[in-house]
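Here it is, the structure in full.
The complex appears here minus one protein chain, its other protein chains still in place.
Let's look at subunit A:
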Amino acid sequence: MVIDCKHVWGYISEYIDGSLSEETRRMVQNHLDHCELCSAVLDSTRNIIILTADERVFELPAGFSERLHARLDEELRPPSTSP
């Protein structure tokens, strides 16, 4: 079965995740092999996923861990046993 570009766009995300059925995957693959536009859509979507997964994009604020563990310390400290 031949599918058009719009149908292929609907499968892009699951195609990237490898969660399409074998039959659908093959159909999409056939289209991608011959359609420069759709393979560019696939590549750019995949690039954006790679970019946003990079740790340099979403970083913890400076000092986050230190402040968190300091606050937890107050909670975790066993009740004081001073005389």
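Please note the rule applied: contacts are C-beta pairs under 8 Å (C-beta built on N, C-alpha and C of every residue); 3 or more make two chains touch, one makes a residue touch a chain; residues count from 1.
Everything that follows uses one rule, which is that contacts and distances are computed from a predicted model.
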item	value
Name of the absent chain as recorded in UniProt (options "Sarcosine oxidase subunit gamma", "Helicase Helix-turn-helix domain-containing protein", "Glycosyltransferase RgtA/B/C/D-like domain-containing protein" or "RNA polymerase sigma factor")	"RNA polymerase sigma factor"
Touch residues of subunit A, complete complex, unshown partner	6, 9-10, 12-14, 16-17, 19, 36-37, 39-58, 60-61, 64-65, 67-69, 71-72, 75-76, 78
